[in-house]
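Mind looking over this structure? Questions follow.
Note that this is a trimmed complex: some chains were dropped, and none of the rest were shifted.
By written order: A, B and C. Residues from 1 in each chain.
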Amino acid sequence: MKKLLKDSRKKIGQVPGSLIYVGEKKPDGVKLTLTSYAPGLYKQEVLDKFDQITEAMELDHKTWINSDGLKPEIIGKIGTHFDVHPLTQEDILNTMHRPKTEDHDKYIFVVVKMLSYDSAKETIKVEHLSLILGKNFLITFQEDVIDEFENLRESIKQNKGRIQELGTDYLGYRILDLIIDNYFSVMESFGDRIEDLEDELLDKPTEETLQKLYKLKGDMILIRRAVWPLREAISSLDKLDSDIIAKNTHPFLRDLYDHIIQIIDTTENYREMVAGMMDIYLSSVSNRLNEIMKILTIISTIFIPLNFIAGVYGMNFNTDISPYNMPELNWFFGYPAVLLIMFTVGILLLYFFRKKKWL
Amino acid sequence: MKKLLKDSRKKIGQVPGSLIYVGEKKPDGVKLTLTSYAPGLYKQEVLDKFDQITEAMELDHKTWINSDGLKPEIIGKIGTHFDVHPLTQEDILNTMHRPKTEDHDKYIFVVVKMLSYDSAKETIKVEHLSLILGKNFLITFQEDVIDEFENLRESIKQNKGRIQELGTDYLGYRILDLIIDNYFSVMESFGDRIEDLEDELLDKPTEETLQKLYKLKGDMILIRRAVWPLREAISSLDKLDSDIIAKNTHPFLRDLYDHIIQIIDTTENYREMVAGMMDIYLSSVSNRLNEIMKILTIISTIFIPLNFIAGVYGMNFNTDISPYNMPELNWFFGYPAVLLIMFTVGILLLYFFRKKKWL
Amino acid sequence: MKKLLKDSRKKIGQVPGSLIYVGEKKPDGVKLTLTSYAPGLYKQEVLDKFDQITEAMELDHKTWINSDGLKPEIIGKIGTHFDVHPLTQEDILNTMHRPKTEDHDKYIFVVVKMLSYDSAKETIKVEHLSLILGKNFLITFQEDVIDEFENLRESIKQNKGRIQELGTDYLGYRILDLIIDNYFSVMESFGDRIEDLEDELLDKPTEETLQKLYKLKGDMILIRRAVWPLREAISSLDKLDSDIIAKNTHPFLRDLYDHIIQIIDTTENYREMVAGMMDIYLSSVSNRLNEIMKILTIISTIFIPLNFIAGVYGMNFNTDISPYNMPELNWFFGYPAVLLIMFTVGILLLYFFRKKKWL
C-alpha cells in the first residue's frame, strides 16, 4: 500500500503557515528556471538562487518561474516577493495536499497532482504541483528535481499556437492540459493492465493474480485521489470571476473540464470492472479446486465398491480346483510383479496429478 | 474488454485544437452529402471535396452537410468556412469524446454516440457522431463511411411530417430521435440476451455462462457510457436560450429527453438483474458441485461399513462345513467371474458419472 | 423475466407523433364510456364510435370520456377534437412509457401505471393509464378492455363526497387515488409473499425457493419502475401553476404524494429484505450441505480405524485353539448370514439417508 498520509506528526502544534516539508524526503537540490516572453521575445535562464531571479525579471515581460524541487527558504523568499499568504506557502510544501483552487485576489493558487506510470516497476508515480498564477506572472513548484516542461518551453520559443501573444493564464492552462493529457496515458496503461489480468483470470488464476488485483485496486485509489478533487478545482477555476483569467481562456478551461470528466468516467468504469474481477477470481479459484476435488472423489468412489468385492472374495479362491483361480498366487515372481504394479500405479497417479497442476 | 481509451498518447504535448484523429484507424475515404431543402424544394448531391460543397450551397435554402468518415483536412476547411472553434474541431475528431452539448452563440455543438447491436458477432458497435447546428445549416460528422441517414433524406424529399417547412433545428432533432430509437432496439436485444442467460443459469450453468455474463457486464458499461452523459446533453439542449432552436421544437426535445430517461431506467434495471445473476451463477455452480460431492460421499459412506464387515468375516468361512459358505471360492471360473464383475461395476460407474455429466 | 421493453423496433425511422401501438397485442375491441355530470345531474352512455360521443356531449356539463382499450384511430379523432399534441397521442399508445406529468396549457397530460396482483398466477399485472385533464373534461385511456372504474361512476351517480359539485380535476384525483390504493394492496400481498418465503428460507430452502426469490426480485423491479417516476409525476402535478387544478384540490394531491412516499419507503424496505434473503438462502443451503458432508465424513472416520484393526487381525484367528475365535466362520449358514447382514446394513443406510432427505 502506498502511504496516503505522511509526516503529518511533525506539524502538530506548529504555528499555522510554518514552512515544513511534508512528504518523502527528496534530494535538497533545487533548480529555478526563469522563462520570460512577450510577442517576438523569448528569454530563458536556469539559476539556483532566488535573488538572481529578481534581478533577471523584467516588468513588461510575462514571467514564468519554475522551481524543480521544494525548498522552504526559496518558497519563503518567493512568498515575500510576490506577497503570497503564509497558508499558501505551507500548502506548496505539503505534498500530501489534495488538488484545489483558491482565489487570493492578487493571485490564483492551484494545487494538482501529476501522474505517471512507470511500466518497469509497474507503479504509478504521484507528484505534487502547485501553480501561483498572477496578472503577469506564473510560478510553478514541482516536487521532483526532474524538469517535465522542456517541450512546453520549446513551444513558447517557437511561438506555437501564438502562445507568446497570450497571457500567463493561457500558459497556466497549457501546463494543466499537459498534466491531464498524462492522466489519459496513465489510464490507458491502466486499461491494458486490466485487460491482461482479465485474460489471466479467465485462463488460470493464481495467488499472484490476486496480488496483482489488489495492487490494481490500490493504484485505483491513488488515481481517484488525484482526479476527483481536480474536477472541483478546474470547475471553480473556470467559474472564478477574476481579471487574472482572460475571457478567451475560459473555453480552454471548459475543454479541460470535459477531459477530466472523461477521465473520471473511465476511472469509475475501471473501478466497476476491477470489483467484478474480484468475484470472477473467487469463483474461478473455487471452481478449479472443486473440479479437482470432484475428480479425486470420483476415483475414490469407483474403487470403493471394487474394494468391497475384493474384500469379500478377493484372495481365497481355491487355486486347487481350477487353473483360472488366481494363478498369479502360484507364479514364481507373483509377489514382486504385484509390488511393481502397485509402485507403477502410484508413480503414474503422482505424475498425472502433477501434470494437471494439482500438486 | 472493449478499450475505453485509445490513442490518447499521441495528443500529449500537442497545441490544444490540433486536428488529430483519435480512435481505431478507419479507411481514409470520406463521403460528403449535401442536402438542401426549402418548402417544395429538395436537392441532394454526393461529393468528395469540400470546395464543391461551397459552390453547391444556396443561401436561402436550408443546408445539411453530412460527412461519412472523419478526415482532418475536410474538418479544418468546414471549420474555417463556418467559423467553428478549434476545440470543437478537435472534439469532432476525438471519437473517444463523451456526449455533450455546447452553445457557441453562432452554432450549437452536440456530440452523441450511435449504438447498434450486431447479433451475428454478439457485439455492440459504438459510433461517434457530432452535430453542428447553425441558424440555417446542419453539419453532421459520422465516424463510419457507411451512411445511416438514407431513410431520413427520403422523408425530407417526400416532405413527411412537413419537414421541408421546418428549420434545421427540427432536422437535428430528427437525427437525434433516430439515434435514440436505435438505443431502444439495442436495449431490447440486450433484454433478450439477459433472458436467454437467465434460463441457462437456472438450467445448467457452465464456464461459458460466466463468460457471457462477463460480456454482458462489459456491454452494459458501453451502453451506460453512451446514455448517461446524453441525458445531460439533451437536457441542456432543451434548456438552451438560443434563437437557433425554434420554440415549437422544444416539445420534441422534451419528448427525446423522456425517451432517454426511459432508456436509463431500463439500463439500471438490467444492471441490477445482471448483478443478481452473478449471485445466482455462483450459487448454482456451487450447488451443483456440492450435489455431486454429496452423492459420491453417500456411495462411499454406504460401502465403508460393508467393507468393514467384509474385512472381519469376508473370506475365511469354512467352506468344508457347509456348501453355503462361499461356494464361489471353489467354482471353476470363480476368479475370472469376480474379475469380470469388478470390471463391469467399474465401467457402469464410469458410465453413470459421465451420463450425469460429472466427468 | 417480464419484458421491460417491447416492440420498440417498429418505431425506428417513423415520423415523431406517428400513432403506433407499442406493447403486447390486445384485442381490438374498444369501449368508450361517456359520463357527464353537474350538480344534481348524471348521465352515462356506452358507445363504440367517437362520433356518437361528440353528439352526446353537452357543453355546460362536466364530461369524462373513458376509453377501455387503445385504438389509434379513436385516439387520433379525440386528439383532433380536443386539440391534443401529436406527441401526447403517441405517448398514449406507447404502453411502455414511464409515468410523467406534462402541462400543455390547454390540458394536463398524466401517465401512470395501474398495478394489480393476480394471486392465482402469482404475477403482477401492469396496465398503462393516460389521463388528459382539461378545464371541464377528463379523458382516460386504459390499456385493457376491462373497465376498472365502475365503482367510481356509482359514486358520482350517488354524489358521494359531493363529487358532482367539484370539477374534473377532483375526478382526476379520485382516479389517481384509486390506483394508488391498489398499490397498497399489491404491496401488502408482496409483503405476504416475503413473509412466506422467509419462513421457507429459515426452515428448508430448496431450488424452488431460489426461483421464488428471483421472481420476487423481478416483481420488485416492476413495482419500482411504476412507483418511482410516479412520485415525480404527482409532485409536479401538485406544483403546477395551472387554472385547470382548483385550489382546494391541492391538499388532496399532497395527500396522494404522501401515500406514494409511503409506498416508495415500503418498496425500499422490502428491497433490502429481499437482498438480505439472498444471503440467508446461500448460507442456509451451504450450511445444510456442509452438515450432510460432516455426518457422512464422521461415519467414514469412525469406520476407518475399525477397518484398519480388522485388516490387521480380522480373519485369521485360529479357530482351532478356542471356540471364541470367530465361530461364525464354521457355522453352517455363516456366509449367507453375513451377506444378509451386509445387505440389511446397506438398505438401512439408504433408508436413513432418504429419510433425512439427503438423497
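The rule is short, and it goes like this: a contact is a pair of C-beta atoms (placed from the backbone, for glycine too) under 8 Å apart; a residue touches a chain by one contact, two chains touch by 3 or more.
All of these numbers come straight from a predicted model, not from anything done at the bench.
Asks: In this structure file, how many copies does the full complex comprise, given 3 in place?
Replies: Taking the entire complex into account, the copy number is 5.
Note that in this section only the chains that are shown with their structure count from here on.
Asks: In contact with chain B and with chain C at once: which chains are those? Just list them.
Replies: none
Asks: How many angstrom lie between the CA centroids of chain A and chain B, rounded to a whole number?
Replies: 28
Asks: How many angstrom lie between the centres of chain A and chain C, each centre taken as the mean Cα position?
Replies: 46
Asks: Counting only residues that touch at least 2 other chains, which ones in chain B make the list?
Replies: 286, 293, 297, 300, 304, 306-307, 310-311, 314-316, 326 - these are the residues of chain B that touch more than one other chain.
Asks: Would you pull the chain C residues touching chain B in the complex into a rising list?
Replies: Going by the criterion above, the answer is residues 1, 3-6, 8-9, 11-13, 15-17, 85, 87, 90-91, 96-98, 100, 102, 207, 210-211, 214, 217-218, 221, 225, 229, 278, 281-282, 285-286, 289, 292-293, 296-297, 299-300, 303-304, 306-307, 310-311, 314-316, 319, 326, 328-336, 338, 341-342, 345-346, 349-350, 353, 358-359.
Asks: Over in the complex, which chain B residues touch chain C? Could you list them?
Replies: 151-152, 155, 160-161, 173-174, 177-178, 181-182, 184-185, 187-188, 191, 194-195, 198, 202, 251-252, 254-255, 258, 261-262, 265-266, 269-270, 272-273, 276, 279-280, 283, 286-287, 290, 293-295, 297-298, 300-302, 304-318, 321-322, 324-326
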